[in-house]
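Working notes, beginning with the structure itself.
One protein chain omitted, others in place.
And then subunit A:
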Amino acid sequence: MTRHETFPTARLATVRPISVAILAMGGQGGGVLSDWVVALAEAQGWVAQSTSVPGVAQRTGATIYYVEMLPAQDGQAPILSLMPTPGDVDVVLAAEFMEAGRSMLRGLVTPERTTLITSSHRSFAVGEKEKPGNGIGDPRVVVEAAGIAAKRIIAFDMETLATKNGSVISAAMFGALAAAEVLPFPRSAFEDAVKAGGKGVDASLRAFSAAYDRTREKPRDTVSGEPEKALPPLPDHVGHAALDALVTRIRKELPAEAHAMAFAGVKRLVDYQDVAYAGAYLDRLAALTALDAAHGGAAKGFAFTTETAKYLAVAMAYDDVIRVADLKTRASRFDRVRREVGAKGDQIVYTTEYMHPRMEEVAGTLPAGLGRFLEARPKLFRAMDRLVNRGRRVRTGTIGWFLSLYVVASLKPIRLRTLRHEREMAHVAHWLDVATTALPQDYDLAVEAIACRRLVKGYSDTHARGQSKFDRVLAAVPMLTAKPEGAAWLRRLKQAALMDEEGKALDGALSTAESAYR
């Protein structure tokens, strides 16, 4: 064996390397960032070592890069670690906000040592996106935790900043690192490292510089949960007689608490159908408000009316082919598409819609009698379905296809006589009936019953599945009425229904509820 002897009395050096952990997802340039950090340290005469465990994480998974650096001493190179030790990391760079959360869960961020530099943007994981409801993790939990774990926090949207400067997030993060002054190197040394990298130097330096300044000026963005809903207050008047009449009705017939939501509902329904249809909405709402007031609504802030204002509008503005054709052919939509795809100057944009009409949709759009007539003849119905039921690539920017959609959208006047409308209204009637039956005995439960409407969404099969979940949850209302925790249970059932597509979570929750209340 080769002997490298030291004497037991030898004085041990007390210096420690500076350690930097980079948490990123595949494709975010975490490798580039760690290369820059290494090049920076080496150019300053330090010894630097980086490691990573990309593995399969290079395809969208989360991964970690780790860098340590220290000058050599009397020609003796330091022995650097290949992995971070929890509680012993100086800088954590997180390329996404939940990755900052992950770094804290791994114990890499501790209040004695760690500067946490993180982008505040979110890139949602599959688990968050696939939920039928809202599966998005609350970023405020990360903010709270960082307040406990980090010595210092730099957090802003580095992704957007980088994109604005024509570069990628790694360059912005490197700029934030330079401005944080946690590494003992001047700004120019950071920039030299980027230049030495040789690829997309100008754009990288722009993003670097912007992030550097941003870190100096305003190192932390406030991270909120969900963005505010656009719920403007009820205006005095809008300058159109028929519309003003609706506004006045809201003010006179509904409690103040429900004004903003009812106004949103009216706006939607005028846009969806016409002024008269919005009037019909207000008729229903006014009747329900009276019921609300009679059962102690004032003490509850008219929650029942407000919730109904929201979901009744959603229910009455059900998504049908007329609506889709209308939305797809609007001038504002053409402009929005151009903006969204980033079309410039003389570039021409055409859209292709992926539609798959079935006989069900056709029958639904016919006058109710005719639609039922067809449905009662399965053979005929199936034969017609074979003609209709196929994927259609609708090129909305061409005259022929535009005209077809335009014609479908012009069916609006017959909408209220269609089979679909008849069915939707029957469904609404049943739903309101269940809620109003519960109202006198259990106010909170009735409010929750209204909110169950959230479960009905999507098109075709997805819509049918949502509908059936809605029916199952609503069917539990009589069982829960006037029971302790009844409203909370109904809310739980609704949440469970939003957990997965097949309704497995709902099955479980329902059987638990049944065993508790039956």
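Rule of thumb we're sticking to: a contact is a pair of C-beta atoms (placed from the backbone, for glycine too) under 8 Å apart; a residue touches a chain by one contact, two chains touch by 3 or more; residues count from 1.
What we mean here is this: contacts and distances are computed from a predicted model.
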Between "Glutathione-dependent formaldehyde dehydrogenase", "Branched-chain amino acid transport system permease protein", "SnoaL-like domain-containing protein" or "Indolepyruvate ferredoxin oxidoreductase alpha subunit", choose the name on the UniProt record of the chain that's been left out. "Indolepyruvate ferredoxin oxidoreductase alpha subunit"
Using the document's definition of touch, tell me which of A:Thr14, A:Ser188 or A:Ser515 contacts the absent chain. A:Thr14
I'm checking contacts with the chain that's been left out. Which of A:Val20, A:Ala193, A:Leu254 or A:Val270 qualifies? A:Val270
Looking at A:Ala256, A:Ala298, A:Val341 or A:Ala383, which residue reaches the missing chain? A:Val341
Chain not shown: contacting residue from A:Ala256, A:Ala287 or A:Val349: A:Val349
